[in-house]
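With one protein chain removed, the remaining protein chains of the complex are shown where they sit.
Letters A and B mark the chains in the order given here, with residues in each chain numbered from 1 onward.
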Amino acid sequence: MLQVERLCSFYGRAQILHDVGFAIAPGSVAVLLGRNGAGKSTVLKSLIGLVPPQTGRIRFETADIAGLPPHRIARTGIGYVPEERRIFAELTVAENLETGRRPPRPGLAPWTAARLFALFPALAELRRRPAGRMSGGEQQMLAIARTLMGNPRLVLLDEPGEGLAPLMVRQIEVAVRALREEGVSLLIAEQGPAFARAVADQVLVMEKGAVVWSGTHAALDADAPARRRYLAL
Amino acid sequence: MHGFLLTQLLTGLASAAQLFLLAAGLTVIFGVTRVVNFAHGALYMLGAYLGYSLITRAPPTPLGFALGALATAGAVAALGAALEIGLLRRLYRAPELFQLLATFAVALMAEDLTQRLWGAEDLALPRPGFLAAAVRIGAARFPLYDLVLIGLGPAVYLALLALFRTTRWGVLVRAATADRDMLACLGVDQRWLFTAVFALGAGLAGLGGALSLPDATATLQMGFSSVTDAFVVVVVGGLGSLSGAALASLLIGLLQAFGIALVPRSTLVLVFVVMAATLMLRPHGLLGRAPGETGGAAAAPDLIRPATPALRALALVALLAAIALPFLAGPFLLSVATEALIALLFAASLHLMMGPGGMASFGHAAWFGLGAYGAALAALALRAPLPLALVMGMLLAGAVAALFGLVVVRLAGVYLAMLTLAFAQIVWAGAMQFEEISGGDNGLLGVWPPRWLQGPIGFYVLALALCVGGALVLRRALQAPFGYALRGARDAPQRAAAIGLDIARLRWAAFTLAGAAAGLAGALYVFAKGSVFPTYLGLGRSVDALLMVLLGGVGTMSGPFVGALVYTGLYDALLLATDAWRLVLGAAIVAMVLLFPDGIAGAVARRVRA
Partner (left out) sequence: MTLLAAEHLSRRFGGVTALRDVSFAVAAGEVVALIGPNGAGKSTCFNLLSGQLRPSGGRIRLDGRDITGLDPPSICRRGVGRSFQITATFASMTVRENVQLALLAHHRQIWRFWRPAAAAFRAEAQALLAELGMDAEADRAAAVLAYGDLKRLELAVALAGAPRLLLMDEPTAGMAPGERGALMALIRRLAGERGLGVLFTEHDMDAVFGTADRILVLARGALIAAGRPEEIRADAEVQRVYLGVEG
């Protein structure tokens, strides 16, 4: 469903990604692992078009999307939830959801505010609250829900568990599993392997702007040298 | 006494409503697109003219008036959409200065076309009974139409709030105001959102213009005078804040009403004091926020190299030619050359601020004009001899620039550009208003150099010495450690602070120096012309300076020299060749901004380097 080949991206003249390549199968969950600064966020930003790649190919379903502006990429069916969440702080929860709403997509049950409130019950009670006055965990849920309103087939999640209490992290895990049940694919960037262990079909490990290891989480569990080398100190 | 208070209160509220209608569109457009639309005043003016045509063709009834005003708003909104699609779309990623300049050019062209379509005469709307009606309040009569305005201002404010709060479109606009990139990641195409917002803002300006007709006439000057008022309201309220604009309109409208009544002619000072106080306490306006990332990423500054031998030789030849000119040219050409020399110093002073100083100014004429008035007053009132008058003009401009600089050098980008513009307009209005000092519109006449300098040759030589000398002194300062430090503070402010540079002081010194140099240019100009008028302080002259600097290229050291000479030549040729100079000039600016953004000297330097 998503195929990335030899992707190179820059911030100004600083090269962040060096020939990144990987593929994601329909309906699966892939986790990008790596220490901070490894380039995980930049991979996601390159996919959604916020950091257009200088060279390389990105194929999503039948379309070549490398170099398209973000709104066109989003319309092909990719949703993006940034690390900083970037919810619209002055808009209410309901209004934030409205900003994400796009027409339904064939083959997917369309998301509605009601279905999302069922998925994230905590949001249902906060409908009229300005999003800036919610806790970090609630904002994270809102950011995910807002993206789902666009009925994406692939969701890019950047460090969804970052800075959240364990209970919140678990709720997000539940949501991720529910999304996979719906047939939505996910690409999740994370620093630690805990989250990956819980949800991933495929683990991609990044270091210094390149994908240096890939496999299942069971294989990563078995590969102590790789874990030490790329993730531990 | 109560009657007096009440009428002043109502007068203040009515003018607050007018101000709000004028400024609301500007702030809405800025909030979403981050473009300061200089053409906003021109759209307001078009609203007045179009409104005149439509309302006079409608039946003279309240309904006819209302429909005419609404149709005007619709027509101006359509024009705004066309302007956005045709021009501004290409400029969202350009530096702010270019957006200001391009929309300024649009304003120039609009003024010219309006004159062609409607003529140069002011247009006064006939006042049928319902517009001339008044109500009795205590002992005084108060115009009924002003009462309607007092209701209309808040009604428009509430309607806009409802639009932004309750519609999907409004929600998307508010989201775009907060974080455009995130909204794009949600699949929203900002381009049409921006077009629609621009149309809305333009429509509001059109409505405001049409609704101003019963109280005022439609004039060609109203575009530029109203845009200054709108800038002041928006800066005080906070760029992009609708409620801020409402609050600021109220504040300024009431202050003006009571100010006029209590201390006649205090209004200009009051407005400036309000603006300065607001910005000192709240640098981003009453309800404004610190701007996040703006769309206009500054282009990487060009490398500045020492002049090549060829360039030095060329400069020497030019200088020799200038010295030889009195022996070759007649009086007319000499007087044109004198003006070109004065323009050179004026442009060089702005270049110091804008280029190496990194501070865009839209009101540089303030310093030129202060220098001119200072010299003229010294010569006329104090009977100062020419050298002393020149020095006094320069000192006056430098001292005022030093004071004003204290307030503004910590600001950046559009805020600085708008504040300098507003300041210059206030000084201009002051020169118009304080007739017993400045002579008002009639100016001050009979300021001639002493006998031994009269005649084109003598004064030309003086101008050559002072202007070329002054420009070279500025250039020298830019090549000295001071100039490097100034450029360092512009290139990388964080880094500059981390090596121990005091950025605010450097910028303040550049501001003061530029003000004094422009003042000297203005002082010389008075003696060249023998008189001084408020136009010396006008927006047109500020823009002349901007165009000279941009034409030459901001990022080069020889830019102001090339720009001043080419511009003066073109301008005089244009004035002689066509009466459509505003149209041609406007089109030329648009072309330059779109096609030729690094100026003549910049383009040449690029070619030489390549």
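Going forward, a residue touches a chain if its C-beta (ideal position, glycine included) is under 8 Å from a C-beta of that chain, and two chains touch if they have at least 3 such contacts.
Note that the structure is predicted; figures quoted are calculated from it, not measured.
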Please identify which residue in B:Ala277, B:Ala381 or B:Ala492 touches the non-displayed chain.
B:Ala492
Given B:Gly129, B:Gly330 or B:Gly500, the correct residue touching the omitted chain is B:Gly500
Among B:Ile304, B:Leu406 or B:Val461, which one is in touch with the chain left out?
B:Ile304
Taking the full complex into account, find the residue in B:Thr167, B:Gln221 or B:Gln479 that is in contact with the omitted chain.
B:Gln479
By the contact criterion defined above, which parts of subunit B meet the unshown chain? Give residue numbers in ascending order.
300-304, 306, 476-477, 479-485, 487-488, 490-492, 494-502, 506, 555
In the full complex, subunit A touches the hidden chain through residues 11-16, 35-38, 83, 159, 162-163, 166, 169, 191-195, 208, 227, 231-233
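What we mean here is this: only the chains that are shown with their structure count from here on.
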Please work out the Cα centroid separation of subunit A and subunit B, and write it as a whole number of Å.
46
Residues of subunit A that touch subunit B when the two form their complex
48-50, 69-71, 74-75, 79-80, 82, 86, 88-91, 95-96, 98-102, 146-147, 149-150
Sort out for me which residues of subunit B touch subunit A in the complex.
168, 171-172, 174-175, 178-179, 181-190
